[in-house]
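See structure below.
Here the complex is missing a single protein chain, while all its other protein chains stay put.
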Amino acid sequence: MYGLGILKGMWVTLTHFVDTFVDDLRWLGRRYYTPEGIAHRSSKDSRGIFTVQYPEEKLPVPEEFRYIPFLIYDIDENGEHQDRCTSCGICAKVCPPQCIWIVRTEDPETKRPVPEPVEFFIDIDICMNCGYCSEYCPFQAIRMDHDYELSSFDRHAEHIFNKERLSKPAAYYNEIRPVNFAIDEAERAEKAAKKAGN
Amino acid sequence: MRFSALKRDERAGYEGHIVPASSLLEVAKALRDEDGFDLLSSVTAVDYLTDNEEEESFFEVVYHLYKSTGGGAEVLRVQVPRENPVVPSLVELYPGADFQEREAWDLMGIKFEGHPDLRRILMWEGFAGHPLRKDWKEVYFEEEAKPFGNRWPGGQVYRVEDQNPYGKNNQYPDGFDPESWVETEDPLLYENLEKAAREYTEDIDTEQVVVNLGPQHPSTHGVFRMAVRLDGETIVALKPVMGYLHRNHEKIGERNTYIMNMPFTDRLDYLASMSNNFGYALAVEKLMGDKVAPPERAEYLRVIMAELTRISNHLWAIGFLLNDLGAFFTPALYAIEERELILDIFEATAGSRMMCNYFRFGGVARDLPAGILPRMKDLVNERLPRKIDELDLYLSENELVRSRGEGVGIITPEDAIAFSATGPVLRASGVPYDIRRADPYSIYDRFKFDVAVRYHGDVYDRYMIRVDEMRQSLRILKQALKDLPEGEILTGHNPYQVRVPAGEAYGRVEGPKGELGYYIVSNGKPSPWRYHVRAPSFINLTILEKMCVGQKVADVVVNLGSIDIVLGEVDR
Partner (left out) sequence: MTEINASPNMNSSGYEMPPEMRQNIAITTLDKIWNMGRRYSVWPMMFGLACCAIEMICTAASRYDLARFGMEVMRPSPRQSDLMIVSGTVTKKMIPQIVRLYNQMPEPKYVLAMGACASGGGPFKEGYNVVSGVDKYIPVDVYVPGCPPTPQALLHGLMKLQEKIDSESITSVRWYQKEAIEAIPVPILGPDIIDPRDFPTIKSLTQGKPAAAEPAAETA
């Protein structure tokens, strides 16, 4: 019969419409603004309203999610910030669009490089969030951030991140990427043990 | 070989034959008619520029020919001097060479004698120079190869445009007078459009008009433009205009180290970044040899990701084809919903929804995080089959879809092959050519699946074939997820700079849009000497004019939608 196909299509859209209410009723209010609700909405059983009501609710970002990179510092006993970065330059070398600038200095006496960057810049208007800097950094010093709420009114003043802007404490890293953090810590402990053993 | 003119390519790491320009046509004709190499897959040019006094600099035009019944390539090369490079055009024999030759003219400055419409294609008419030549330098040129020396250790940050006198990415030849400049891009386009216009006779006496669709048009899937000559509502000539998203992928790629190109390939066909990664990884692995053969688990992960990508791409393509048909947004919304669920998996595994950057030479970047495998299985075994059936139910039999799709934009199998169409466009015309079967790569030979084929070659079949392919992808996925072995995911230790021996390689995969090929020439240095992408969307567009001429203007957007292009890949 001509028109049957159209009717079938209408039927499908109608079921979608009805589904909206079925799930809402079944979850009785818990479908929104709760972590379980969001997880359910993004699962295989999701039907009906699919919307995540940003900014009131936010989609949980998975651990591997990458946005702009950040530098990690540890806080030592005296409360001083210890950069993990040794300004070895690997990230600047591997960065595909070459948006990392690192200033390394030498010790005036020994002429050996100081294992800490004087400055560290990332032009976030070039950065492609590829994650290579984090992947190839041998000192677990640079990692990909989860903070995506970075919009601004002025890029000229704000969009070249310097070391101060990039640095975040190790505790923050632990908070956003617990699994990776644990792996990194194990690796660092191993390295430290090797060093102590020598 | 039968031809005395043919010479084996003796260089280490190269294959194929060198043909003198004068006998190219003859050789190509014989290969096509006698040996069955009917599918001209890729045409590109390489600039072998050398400072060495003893060696000679020359251009080489490289042709990759395949049989549409499957099998390996026949590579032809024509070497021409850098001064006045002229090569006979293959458009008469292989109409699919049309755009690719124009691209080689535009970017490399090689003249193709006998080409009917040799205009610039990615840049505009009047642009100074041919950018892919090795001695052509762009405004922001810093060094021949990355990494740049001034980033580390003395990395004082600057914005490169601030060092340009115009504060922009601009440069002009000496003696240039901006006031007397006349743009030639559009006049030339319209002139050629008129030349191509077909006599169209109908009783009503109408005047022909030129209509431009795009580059800002809701149905062109990005910044694509079609200049159309109309007689009443009937199309008498159509010229696609592209390059509005030409991002110099290849020029940048020749400065990047091998590993740096991986995230750039994500941005080619940004709806299917995993398959782009796949093709590039294959090409480089071909060059690097067996020492980077990926471990089992990585092979499975690659196939899983590539097939998930295919599904998400086809969902998107169908949704937006329906948009073009006038079913505004509902099918697209439903399709995007499923795509989002697939993207969630990519995001959790690779770190980004679209720009996955997941493949490495010799494996993949990360293993699956905890909890993803069950989610994938749920999706593949339960949700996606259900949703694809639903899609089939509400669209395939819809009378409006049928009447707007059936018999519209027909491509005959002969045309499809001649115009080098690949992917769903080719298979919807009844040619069962799928690289996963025709020239198997990775571990596709282990899976049971059918090559989806449809026979009418119209818009409706190009829609249906995508539904079929999603079902076949699900079949592969089910097998792959079931058999996914434990183990390593990467051979070697993932160095930040890989050593690639000199030579050339052409790696190709069956992307969601067709044959995605990477042609790479290495001279042993950290960056490729030549890096060329054989983009399926770009080459599938060659046939658009033929599809549309003689039809109504309303069908143009539908025809375009049924080819499924992504501008990042068309323009690169």
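Note that the chains are named A and B in the order they appear, and that numbering of residues resets to 1 at the start of each chain.
As a working rule, a contact is a pair of C-beta atoms (placed from the backbone, for glycine too) under 8 Å apart; a residue touches a chain by one contact, two chains touch by 3 or more.
Keep in mind the model is a prediction, meaning the values are calculated, not measured.
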The one residue from B:20, B:36, B:215 or B:232 touching the chain left out of view is B:215
By the document's definition of touch, the residue of B:139, B:211, B:293 or B:370 touching the omitted chain is B:139
Out of B:157, B:197, B:336 or B:535, only one touches the absent chain, namely B:336
Where chain B meets the chain that is not shown, the residues are 105, 109, 111-112, 115, 118, 122-129, 131, 138-142, 159-161, 165-179, 181, 183, 185, 215-218, 222-223, 243-249, 251-252, 255, 263-264, 267, 270-271, 332-333, 336-337, 340, 353-355, 567-568
Omitted-chain footprint on chain A covers residues 49-55, 58-59, 67-68, 96-97, 123-129, 148-155, 159
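Basically, only the chains that are shown with their structure count from here on.
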So, in the complex, the side of chain B touching chain A is made of residues 146-148, 150-157, 159, 256-257, 259-264, 267, 330, 334, 337, 340-341, 344, 347-352, 355, 357, 365-366, 369-370, 375, 378-379, 382-383, 390, 393-402, 494, 496-497
Within their complex, chain A touches chain B through residues 2-6, 8-9, 11-13, 16, 42-44, 46, 50, 61-66, 87, 89-90, 92-96, 98, 100-104, 113, 119, 121, 123, 128-132, 135-136, 144, 160, 162, 179
